[in-house]
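Below you will find the structure I want to go over with you.
Note that one protein chain is taken out, while the other chains of the complex remain in position.
Showing chain A:
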């Protein structure tokens, strides 16, 4: 028989939702960070002050919220800052971050890899190399295991 004649409606059912032992993260519904301010970042980029734009972009990451719109907005802003950096400025920017900042930067880099645009991959790979030199394999493992993602 070439065609399945039986009902396949069950394939649209997510059986894991009904599992009574399903693990749900206990997250606090506290008010979360709303991501960086787009207008402020734009101003700084136009003025050429990349370092400040970089630091502001990495402030207030929307890690707890589950709202995809907020996360997309924050991601877009951070990627705009990262792609407007000159290659020579990347290393000092990474050096100016502390340990958790490097972890956060790695998270954004991998999110940026997910949707490659024309020239974003090249610059993101340079960012990745510099962040890896500081954070090591541990920072990448933390991107993979983080429960709170950007």
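Heads up, the rule we're going with is that a contact is a pair of C-beta atoms (placed from the backbone, for glycine too) under 8 Å apart; a residue touches a chain by one contact, two chains touch by 3 or more; residues count from 1.
Keep this in mind: contacts and distances are computed from a predicted model.
Peer 1: The complex lacks one chain in this depiction; which UniProt name from "Actin-related protein 2/3 complex subunit", "Glutamyl-tRNA(Gln) amidotransferase subunit C, mitochondrial", "Pre-mRNA-splicing factor 38" or "DNA primase, large subunit" does that chain carry?
Peer 2: "Actin-related protein 2/3 complex subunit"
Peer 1: Of the residues A:55, A:80 or A:142, I need the one that contacts the missing chain.
Peer 2: Once the missing chain is taken into account, the touching residue is A:142.
Peer 1: At which residues does chain A meet the chain that is not included here?
Peer 2: Listed in rising order, the touching residues are 21, 23, 26, 28, 99-100, 103, 135-139, 141-142, 145-148.
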